[in-house]
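Shown here: the complex without one of its protein chains, the others still in place.
Now for chain A:
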Amino acid sequence: MSYKYHQFQVVGRGLPTETDEQPKIYRMKLWATNEVRAKSKFWYYLRKLKKVKKSNGQMLAINEIFEKNPTTIKNYGIWLRYQSRTGYHNMYKEYRDTTLNGGIEQMYTEMASRHRVRHHCIQVIKTATIPAKLCKRESTKQFHNSKIKFPLVFKKVRPPTRKLKTTYKASRPNLFV
């Protein structure tokens, strides 16, 4: 499963000066497609919080954070701040996925489709793994059933590899399960 967004831990600080020998070190966890973008995003956020820029700061560490248990299903709650055409709004969204990166990717694609918000207009405030009892959204809570059972209603028969795909078929497909 390859994910578009990776989670990085970025650590940086302003450069030491004569007045400030030991500047405070800041650490951020962010999502970006690669390390270069992660470092850039780090300076973007840090500029908004402190009077420091990439030119008078130094990057101390950047590490990718991997999912600890990618084979278990978790409910992720994501708090975000996004810019719509008329202003900034906060949102809380829930996703069911095996990894946090998967949940974040679902969030970005859902925000793009439902609200036409692009990636650069979204700021992730906080993410958390929510235990089943505390989930707020019905669409995640409906899967909290140990005896879940539903049929697959339509069966579309696909060629097993893209190579065997044809533009024209002799007959209309039969979607009956």
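What we mean here is this: a contact is a pair of C-beta atoms (placed from the backbone, for glycine too) under 8 Å apart; a residue touches a chain by one contact, two chains touch by 3 or more; residues count from 1.
The rule we apply is simple: contacts and distances are computed from a predicted model.
Student: One chain of this complex is missing from the view, so tell me which of "Ribosomal protein L14", "AP complex subunit sigma", "NUBP iron-sulfur cluster assembly factor 1, cytosolic" or "Integrator complex subunit 9" is its UniProt name.
Tutor: So the chain that does not appear here would be "Ribosomal protein L14", according to UniProt.
Student: Hey, which of A:Leu49, A:Ile148 or A:Ala170 is the one touching the hidden chain?
Tutor: Considering the complete complex, A:Ile148 is the one touching the chain left out.
Student: Touching residues of chain A against the unshown chain: what are they?
Tutor: Within chain A, the residues touching the omitted chain are 1, 70-73, 96-98, 139-140, 143, 146-153, 155-156, 158, 160-161, 177.
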